[in-house]
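Here we show just some of the chains, and they stay where they sit in the whole.
Chain nomenclature is as follows: A and B, assigned in order of appearance, with residue numbering initiated at 1 for each chain independently.
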Amino acid sequence: MFDKIVKALLPSDHHFYDLFDESAQNIVEAGNLLKKLFLTKTATERDKIVTQISVLEHQGDSVTHRIFSELNSTFVTPFDREDIHMLTSRLDDIMDHIDGSAGRVSLYKLTKFPESMIRLTDILHLSIDEVQKAVRLLRDFEQGDQFQKVFKTVNEYENEADKIFERAIADLFEKEKNAIQVIKLKEIYQGLETATDMCEDVANVLEGIYIKHS
Amino acid sequence: MFDKIVKALLPSDHHFYDLFDESAQNIVEAGNLLKKLFLTKTATERDKIVTQISVLEHQGDSVTHRIFSELNSTFVTPFDREDIHMLTSRLDDIMDHIDGSAGRVSLYKLTKFPESMIRLTDILHLSIDEVQKAVRLLRDFEQGDQFQKVFKTVNEYENEADKIFERAIADLFEKEKNAIQVIKLKEIYQGLETATDMCEDVANVLEGIYIKHS
């Protein structure tokens, strides 16, 4: 009992940072696999990648759960509880949208991917790398300049993703005459676009934390 | 004025628990009706059920509103204000998705329901029963074991619902050649699936409350 109280009272900053890093690393790996998915030639190979992403998603869920447990049983946290909650949820959201998009590729038996879908995945991939950088910078609030650079880059990626997405949907409506195919592809586009939105959300949460501590 | 202050200062735990129970009971009844809806033979009978669910949804809104008013005018709450807010909102979300799914059945003039839609409603129905159990357990934080059992069951139901949903959408895309019919049914599937997600969200909020108080 006494041990439990002491543990709860002591700041466990390192533990939180480690868990955030683990979450970000998971997302980076899922992003790598997603990029690979759209370039893979056979359905068998694609299904294998989809399963690998799904495993990472489960690992991500477990990290999320550990952060929430930690949050609920710790008195002293490295920054505001609600910011930790928000950051964790948004990281989890990125992973969910990667996993959801990948799952649909396999479930909807898609075999061909428009060029703009591959480009959108590239942007997402780059944005995830920036998110990982930003999460790592959390350990040291002195590095304000680097933070700002990452925020700016993530925002640029999100704007670029937006444009690719809008153009892609308009093209889809114009060129694809099979409405069911339109529905399928549109859903995957939306999953990818929302994933880049969530990267921007992570950046916004981190910016909020940064402002409070600067 | 003095009365108002005293009332605001005194813990009104019972009041909150009663309102949560009322909200859960409403959802249970809506879940029962939804299950009946998909097994009913005539459009007239279905429209009647849809109206009954809509009445429950309005009652649910009123409970939600009362909890929020109570929350905003009470100083001492049985657990964290933001947890009460979240719990109330998620319960309301379950109801909204039941009502939305039922309403669409009537509005889109659907007459036949795929087997997997009925199965999904069964899972939702079972999950809602667990949610009600969990809400009742809130009154006594000593019952940790029972809590854990309910959380586990709700999670299992959610996973099962996920699988049924994904399979159902893939089947829909393969077998239903009428794209407008695909859009209609897909929307109802999504409403049902999101309702089971919201049951899991309620369980997660309750788990958070439980961890803080254990």
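In this section, a residue touches a chain if its C-beta (ideal position, glycine included) is under 8 Å from a C-beta of that chain, and two chains touch if they have at least 3 such contacts.
A quick note: this is a predicted structure, and the numbers were derived from the prediction, not measured.
Complete-complex copy count for the single protein sequence, taken from this structure file and not limited to the 2 chains in place, is 3.
Just so we're on the same page, only the chains that are shown with their structure count from here on.
When the CA atoms of chain A are superposed on those of chain B, the rotation angle is 120 degrees to the nearest 5. With centres set at the average Cα position, the gap from chain A to chain B is 28 Å.
The residues of chain B lying in touch with chain A in their complex are 82, 166, 169-170, 173-174, 177, 179, 182-183, 186, 204, 208, 211-212. The touching residues of chain A, when paired with chain B in their complex, are 68-69, 72-73, 82, 103, 107-109, 179-180, 183-184.
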